[in-house]
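Got a structure for you, written out below as structure tokens; questions coming shortly.
Only one protein chain is missing; all other protein chains are in place.
Order as written gives the chain letters A and B; numbering starts at 1 within each chain.
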Amino acid sequence: MDKPGQGKEQIYTLLKNTAIVCGIFSILVCIIILLNYLQLRSANPLNSLKLEELVRLYRENPGDEELKKEIRELDLLIRKAFFTQRWHIQTGGYLFVAGFCLFFASISVSRLLKKKAPRPAEDPAPEKIRISRFLSRVGISVFAGCLFIITLILLYSSDKILLTPGEETGAADISAREYPSEEELFSNWPSFRGAYGNGIAGAGEYPVEWDGKTGKNILWKTEIPREGFNSPVVWENRVFLSGADESAREVYCLDAGSGTILWQVRVDDISSGSPDFPEVSPDTGYAAPGITTDGTSVFAVFATGILVCLDFDGTLLWKLDLGVPDNMYGHSSSLITFRNMLYVQYDRADKAELMAVDTANGNILWKTKRDVLTSWASPLIVKDNNRSEVVLNANPVVASYDLSTGKELWKIDCMMGEVAPSPAWGCGYVYATTQFASLVAINPETAEIEWEYYDDLPNVASPLAFDPYILIAANYGVVTTFDCRTGDVLWVQEFDEGFYSSPVYANRNVYLLDMKGRMNIFQLSGEYVSVNSPELYEDTVTTPAFSRGRIYIRGKHHLFCIGGGE
Amino acid sequence: MKRMTRILVFSAMLIILFSALSSVAAEDRFPRPEFQSEYELPSTTAPSPQDNLFSYIDTAVLIILLILTSYFALKMRTRTGIFICSLFSLIYFGFWKKGCICSIGSIQNIALALFSNTYVIPVFVALFFALPILFSLFFGRVYCAGVCPFGALQDLVAIKPLTLPRWVENTLGIFPALYLGLSVLFAATGSGFIICRFDPFVGLFRFGATFEMFITGGIILLIGVFIARPYCRFICPYGVLLKWASALSRWHVTITPDECIQCKLCENTCPVGAIRAPSPALEVEKREVGVKRLVILFLILPFVMAGTGLFFSTISHVFAQLHPQVQLTAQVLKEDRNITRTTTDASDAFRATGISLDTLLNQTDHILSQFHLGAGLFGLYTGLIIILAIVKTSVLRKRTGYEPDREACVSCGRCFEVCPKEQVRRKKGKEHG
Partner (left out) sequence: MEKNKMNRREFFKKGLQALFGLAIAGTTGFSLFKTSATETVWQIDPDICIQCGRCAENCVLSPSAVKCVHVYSICGYCDLCSGYLRTDPKELSTGAENRLCPAGAMTRRYVEEPYYEYVIDESLCIGCGKCVKGCSAFGNGSLFLQIRHDRCVNCNECSIARECPANAISRISSRNPYIMKGAKI
């Protein structure tokens, strides 16, 4: 150890004394700051009870000059104290930091001066190492155990309200409401593929001749502001459809007589900049799901998972955020209602379910979990004297649920791939199909497949069933017609263009719109008899709407209304 | 008298307006005046935030400090250089830049950016996250030594560091890894940045924090006088990443510039207890015992991980409670079910928006399912960390001389000058110079 010289010793003492002084100084400043801090907390002018009390008193005796003076003095005092204390704390903070720095600096330097020679460490004895390692293992285990115990305590004291379901909501008096009759449903076109989603128009004469170029029989043609692959729906003198892009989602209402847009309502949902904004493929878009109406309100859902209900004047009645669906192309299952319930087929990649929403208030009445992959098909309602169910098509099952309770009635494992065609109902069978699987005729009584067919299957267009026929239209233009009971092929016809639009039966004819805007009209019979094939000269992928002798076709940009023809 | 009538008129107007036109946009309640006099509308000031340029400067300072510290620690072997770097960083990143953004907190920005579709981070934040780790992968924890303002502050106050028993260090040492997991879980689910929330020192840098945080910071600094760098060793989640990188680092500081002569002088100089003695000549324990323990540990590893994973995912709602929206939903449900009669500002604000309860419940469901998955993953990670910590106490690395433990060493350079070989080197350097 080398001895420090006289000067060094003096510096050392000086530093040591500085350190002591600075230390005491810092501690004092620190205490003053703490006191000030606590005082500031209690003497905040924001909640000076005394002042408030005086003001209240003054209100009761407005003329009291004495009181007024007191209030003004107190107010000034409080404000002064507040800002002075702030200043104290601020200045104190700087003083403290300065003192603190000096303290540590002098201590560090003094230690440098009186540096002790390094001490050699002890020999690492194997026994010691072993004990230390043993203790480490015990320590880690105990520590981990303590953390688990803390978690358990937190669990015990945690709020479990989110885990306990509340009482059933939505038990509103549904008997008091009035619902449209079956006749009304068929004379209108309330949803994608008409009443019950089965592709069959109500009775009436429908035009078979028109021309998009000359305008023959085209009553009106209106440009739709935003694109959408949903099909128009019609109720009396109103036509509804929706359109959307990345920036906005909108619902449109057009006058069926003139084609003017009566209203368009923007649905305030998540903006394209917000979390989880979905990505969709361009051929699906943000407005692929068909909208629907129950005769008093109109319901629309978008790829963003926002479900809205508007009345016929465009006023928002309720809105439901279903959560952004995990869907690689974009959600596209259409909506459909029956009595008080709106059915939403919400088959997402992460969670598939069918839900029924109360049309009156947007309460979810029930949800049924489904064990299927993402589906782009739409629900079909089967309603007659014997059956009352909603049928859904998805990979891998075609399944049916009770209309009022959502209980699963039957399911058949027969689909594969990406399912977009919706099921159809006729001759007592449910028909379902998709490309790469098969066309199946399912007897819902026995829940068995009656017959199956494997060629020229559609990948988007839904089958059309009308006793005693069923026909399918492949996306590459091949149409096949079968005997609906036996599955015998009656005829196969190849067309120039393919089909995304679903065939519709109206007035003994089948109307089948190809992708280029040509309407193939042919008889629904045992052989192929073409009636006409008028052109629209605008690309088409949606299914037309048929109501009261008029046909409404949504092209890429316009909505056409076709009528007359006599 | 005239004044009184005006008050009356105004009051009447107010009442009428308030009752009848409450739906009208507030901006239209009173017409804007048309001034007769030469009155000019004052403009509202809008002081602009700090220029983006400063973040480039910060990044440049970060890089320069990292390079300098690496150079001082590995090449020059000078404690003074490292100390000056750390002092500069304390003043610049700490007191001048007020501690935001720092690499420790940037973990959360990265985690949130990875899991949220819309959260974007400025480029310099990504650099603040990645650069110290990359440097650590090449040179060891030089960031801790000379660049981190937290490290610098604690290094300053470490006057009389005591040596903690190794088992205490090993035990407490698993906490930072768990803290890292938790902070990623909470950041990724959008519940908040817990590292920032429980940051003990940033309040000192800003001269402003909650009272509790001031006290916590003060206590940690006081502890830091006797136990060097308590935050770095037993709390810092970023240190965990640096530790892992440093364990694999290409180069690392050495105690001696030469071969160790086993003089044992250095071991007590390390404030963070990172110097490891050479392996003892005698066997610490029988080989079979150690091997058997390792085999058992690796066999139970999947079961422990599955167990902790399952445990945390089943109780994930405990974690989810930290999410503000989950709290809001719980409050709204309580009000709806008449469990509580007092409303909160948050629930009032929610009801004022007119969003339906179902929407809120749906969103909350989504958050809860995220937590279900996230907590499960956190559980798997926790199991792995605990078992690996025990594994580490069961393997013995062969050392021929005194070496720094690459994970624990923060490259502060205090051990250099006690090494006799280093003294020789310095003397030689002086003679040559």
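Heads up, the rule we're going with is that contacts are C-beta pairs under 8 Å (C-beta built on N, C-alpha and C of every residue); 3 or more make two chains touch, one makes a residue touch a chain.
The structure presented is a predicted model; accordingly, all values stated were derived computationally and were not measured.
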item	value
Chain not shown: contacting residue from A:Cys22, A:Ile89 or A:Leu219	A:Ile89
Residue among B:Arg206, B:Arg293, B:His372 or B:Lys392 that touches the chain left out of view	B:Arg206
Residue touching the undisplayed chain, where the options are B:Ile67, B:Ile84, B:Ile121 or B:Val391	B:Ile121
Those residues of chain A which, in the complete complex, touch the missing chain	45-46, 48, 54-55, 58-59, 62, 68, 71-72, 74-76, 79, 82-83, 86, 89
Missing-partner contacts on chain B, residue numbers	3, 6-7, 10-11, 14, 17-18, 26-33, 35-37, 39, 41-44, 46-50, 52, 55, 98, 100-101, 105-106, 108-110, 113-114, 119-123, 125-126, 129-130, 133-134, 137, 192-193, 196-197, 202-203, 206, 208-209, 241, 244-245, 248-250, 324, 344-346, 348-349, 352
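The working rule: only the chains that are shown with their structure count from here on.
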item	value
Whole-Å separation of chain centres (CA-atom averages), chain A against chain B	34
Residues of chain B touching chain A in the complex	116-119, 156-157, 159, 165-168, 170-172, 174-175, 178, 190, 204, 207, 211, 218, 263-269, 277-278, 280, 282-285, 311-312, 315, 317-318, 320-321, 326, 329-330, 333-334, 336-337, 339, 355-356, 358-359, 362-366, 368, 382, 386, 389-390, 393-394, 418
Residues of chain A defined as touching chain B within the complex	30, 37-38, 41, 90, 93-94, 97, 104, 107-108, 111, 118-121, 123-126, 129-130, 132-133, 135-144, 147-148, 151, 154-155, 158-163, 166, 273-277, 318-323, 362-364
